[in-house]
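Below: one structure in structure tokens.
Up next, subunit A:
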Amino acid sequence: MQSFIQKCRVSCSTKGLCSGLIASTLLLSLLSSCSWTQQTNLGIDTDRSVQEKTLSLVFESFEPKGQAELDRLKQDRTQQFCSTQRGLKDQSQLTQSTTQDQLAEQIRLENQALITPPKDGNYFGDFKRGELIAQDGRGKTWSDPSESPSGGNCYNCHRISKNELSYGTLGPSLYQFAKLRGINSAKDFAQASQNSSTDPLIQYTWGVLMNSKAYNVCTVMPRFGVTLNHKTQGHGGPILNEQQIKDLMSLLLDPRSPVNE
Partner candidate 1 sequence: MRTDRREVLKKGALVAGLLMQSLGYLRSANAYQQNAFDAKSVLDLYKSLGLSVPVESKQITLTTPEIAENGAVVQVAANTTYNNIKRWIFMVEKNPVPLVAIFNLTEDVTPAVTLRCKFAQTSDFLAVAQLNDGKVFFARKEVKVTLGGCGG
Partner candidate 2 sequence: MSDPMRIRLQSAGGLTTVKVLMSHEMESGQRKDEDGKIVPIWNIQDVFATLNGRVVMSSEWGGGVSKNPFLQFVLKGTKPGDKLSITWRDNKGDTRTDEAVVS
């Protein structure tokens, strides 16, 4: 808890945002220490009795195994909210004309605030390592050792490099990611990466990899670079570490990467 607030202080640029974040962090920790039945108290209009019955049924049905302890069933605010959003597919469908949409926007902003730039200001790594991370679907399950690094699972949902035919279609194709977005040469890439901290494509790609929920609040894409409130994440922090995210940045944006062939 303490270290989380400190981390947050370091990365906050304005005082207001910072105190807001601390408040919401406190709220989160309060929520996570609440009893199971109180978890759903978000003012969301759904059948309380069904939710309560389900939560107690879930609690008696699961057991901890390996690194997957029961705290994984405790939802944070994003997870609670998105569990109630059935059939909501896209950020573009939100209008803020309803309480639901306003709440969605609040939660999106909370997620946005968790995105931090790379510590050394360099957004890129090695696209070859990035490909391996994209291929790797291991990590964080009860059968994975808790200390080993996680993979990105990227091919489960996305088409990425041309030669890998075994790709999923839950997410958009990322083949020719940079090419389709105006980076066609080593020169384009050098130019963009020189202004990494302001380049919209670099900022967007980094942001989605760090915390997808900052762009589409209930997207099925995991929040790869932020620490959720699970005790068991203490072992390895977020799903991917900063270096892994940099390697994925190169996989997607480097013109030499097989993605941009």
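What we mean here is this: a contact is a pair of C-beta atoms (placed from the backbone, for glycine too) under 8 Å apart; a residue touches a chain by one contact, two chains touch by 3 or more; residues count from 1.
Candidate selection criterion: all candidates are chains of the complex that A comes from, given by their letters.
Because the structure is a prediction, the values reported are computed rather than measured.
Only one of 1 or 2 makes contact with subunit A in this complex, and that is candidate 1.
By the touch criterion stated above, subunit A contacts candidate 1 in their complex at residues 135-138, 141, 151, 153, 155-156, 165-166.
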